[in-house]
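Note that this complex is displayed minus one protein chain, with the remaining chains in position.
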């Protein structure tokens, strides 16, 4: 029971804090201030915001009102409110990919917040890349997101399974290093008659589908020899999404859809978690929530048997510049920072700038965010060094072995040499919509992977031209952490 | 009862017909039953596959409702209150002014020259373009200037002997009803822009009671006018004439005689309008953002980013549905006494 | 008698003003915007393209697909609603046993929020955990791709539309049936007409005007379908279940392509008008014969 746990934790936290700070004066004093935060419908993220809100209220006497919108409405809601210069929201929580669209309307983070212990504690992948836009900081990460690999240790350590696997595939059953191994394992455990299937990923339109696809493709397209060329050529802004690396990724993504439960095509990430926690699948990829939910005995049939690892990779990566496959001496994982973790920012028109940033500080402080990270249902995954370093914090929900693997996978992914950044571009929705549509066709077998991706590439190039190629190129380079061209 | 009393049918076919209706009832009822039972399930109870009867194949829990009450899935209580306040007042206002208009269309004669209508539209359009593009006004200012000017000129023009056909009451009625034909999607967005522009002039309409209610009143009016016209036409005119001869002023005839006489029709219309407002999604989505969110937004939001949590969705849906269930009961009672007959002649 | 009392203006103007104020702006705004190339995100200043948006749209396969999908949903759903609704109304009118009990249940679906209904439908149609799957698996038809295969998904949406809106047809048809004169049936009874003959000879023709109205209302409303599709499939798989409103929604509020969306909505309005006018033109001879 997700919420029950959450409730208990919040209450205990609240009681503990109340006891220690019962008579503390409001400092800084924001009594009379009510901050309105736009967020998606809870419990994910919204409940983390409420958790932070309670803390902040205790500290400053200010109030926080969390307003929740359906995920699919959050972007239009924020856009309409920002473009109308409407002072409804003092803070907005959002996906990093939307940042480019929002930047003109956001205020910069106070310089004082951009240093110090808490600042340095934030993982560099967030602090130096996702939170930055054209050299400036407009937002603060409040959640860390990277795709990792989850598997069932009971199956993987079963000697009978190990022998059978080795006999069939000629190598040891272990967390996969390559996507081919990933598919082999899925195929091996595909046993519909026993209620066990290979893997679970999200395949539904509007159900976080394309991030899973990107995870597959990242292994073949995020080339360290030509950085930032995963989605577009950073020199010309030509769409790369139909190159052989992407096609291979898509082929494997489609293959994975056939090695999952029968309704896998209708899975969003929520169903993935349910399938993992229900013990229906042997392995899975997805965000950190999967591990936390699968570890919770109240909602999981496999608690205590959850293993985690970095995403599979590849030793061959497509080079967009030379238009050739580059060979690497060893398998190079390209953990994909899918979505990139929720961020929170302060619109310029907000009336309580100072208070808003103070709330951000409290919300993302190591203590409050650390508590949120281990609470199932907040949707908050590690994004600070202190989150992954503090094993003791996690022992409440994980066994020591689980905790080690889980935190190891999270930390290794974020700090991975070849970590793949998610796409961030103005007009993001226009770009991803066509991906979703074509993915749907390819998954349904209505079109070939190559044709589907060609269609996407054509539309991407058209959109880039419509929005202004130079402008988009500059934005894309900023998003990928590349210096401005010339 | 009229006509075909199934007398021509054998007992067997009579039973078959009854069976068919029963089947349709089951089809209708099952999903509702399903929501009710699912709302009392625990997460594993849902994920583990379908279960049907509480206490027999699963143990019911109140947890989903406790979650709702505690606001873990959004501010349910306040949203419910918002829906109630907006729903009741918008339905009441729409019924009131819609009924007045319907009465006027039934009992008074109106003549509008098509030319005057065109003048209004062209002046409003042209004025809007002129003020906003050439004279540097904002959209809202341009509109607020162009609209009354166009209206006044059109009213004056209506008194002139313009060429072209003259529209009567039936045409005005059609104009009202045809408002329902325009796809709501663009109306919603344009209305959002209008509201924000007016908001810049210092009168907040977005996320306000007035803005949302006004919009619902406007979009309920076509239904109200259409339904109420038929109810009013069913009232014997002599009753009103008797009052006229008795020197009862028109407004008093309407309030003191017509309204009480068509009370059932008004109630039915009110309830239908309430259901429309209560369930409306698109306008609520665009015109509210925090204080005045309504239930459908919250319910839709239960379909959250991280997948379906059916127990919670069911509980939320149930809260939104129950008032409508009560209304269905009331309406069906009215239906039984044949009160809705007047609506469809 | 039509009176001519100046007070009539007091009665009608509030409604006219409210409708004018709330509807004239959207009309003018979309009309003018439909001739612009105008995006809000990323912000591109408006540029006049005259009929450019319309031309692009008419060449866009996705637009025609949306029209086709919407038309399929509207016509199949409304057709079945009419048949089932008429049938149930006839049965109820004939005082089927237990008819009083049925009425509340029969009325309910149309009063529920489409959003909630669609969510419930998703539970029912879940191919592994839903009750429908369990029922079908007893017939050996497990795990049907209800919402993941284009044709199935369309079928499911139509099924939900029928579930939700047949009550409306029942309600109207029942009310209509109750106004039919009894003596005609008595005469037919005396002439020994069978129930079938009575239906085609008397009931159906006499119910034609109200039938036409009911079908018209439902058609127009069905063309605006959005909430149900939005929640059930989001238009997927691919764009197989994307309706006109959903298409407009994606273009307008996800991509903020305002000019294009406005043009789309005007084409939409034209399409609805054409369908409505054709429908009325086709029916007119039949309706007038009855007068």
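Residue numbering begins at 1 within each chain, and the chains themselves are lettered A, B and C in the order written.
The definition used in the following text is that contacts are C-beta pairs under 8 Å (C-beta built on N, C-alpha and C of every residue); 3 or more make two chains touch, one makes a residue touch a chain.
One rule holds for everything that comes next: contacts and distances are computed from a predicted model.
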Per UniProt record, missing subunit out of "Cytochrome C oxidase subunit IV family protein", "Glutamate mutase sigma subunit", "NADH-quinone oxidoreductase subunit N" or "Sn-glycerol-3-phosphate ABC transporter ATP-binding protein UgpC" is "Sn-glycerol-3-phosphate ABC transporter ATP-binding protein UgpC"
Checked against the full complex, the residue among B:62, B:135 or B:239 that touches the missing chain is B:239
Missing-chain contacts on chain B, rising order, are 236, 238-239, 241-249, 252, 256-257, 260-261, 263
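Note that in this section only the chains that are shown with their structure count from here on.
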Taking each chain's mean CA coordinate, chain A and chain C are separated, in whole Å, by 39
Chain B to chain C, mean C-alpha position gap in Å, rounds to 16
Touching two or more other chains in chain B are residues 47-48, 193, 300, 302-303, 308
Chain A touches at least 2 other chains through residues none
Chain C partner, complex, touching residues on chain B are 1-9, 13-14, 17-18, 20-22, 24-25, 27-32, 34-35, 38, 46-50, 52, 97-98, 100-101, 103-105, 107-110, 121, 124-125, 128-129, 139, 143, 147, 151, 169, 172, 176, 179-187, 189-191, 193-194, 214-215, 217-219, 221-222, 225, 237, 241, 249-251, 254, 275, 278-279, 281-282, 295-296, 299-300, 302-303, 308, 310, 313-314, 316-317, 320-321, 324-325, 327-329, 331-332, 335-336, 338, 340-341, 343-345
Residue positions on chain C within touch of chain A in the complex are 39-44, 126-128, 142-143, 145, 147-150, 233-240, 250, 253-257
Interface with chain A, chain B side, in the complex: residues 42-44, 47-48, 63, 67, 70, 72-74, 192-193, 196, 199-200, 206-207, 285-286, 289-290, 293, 297-298, 300-309
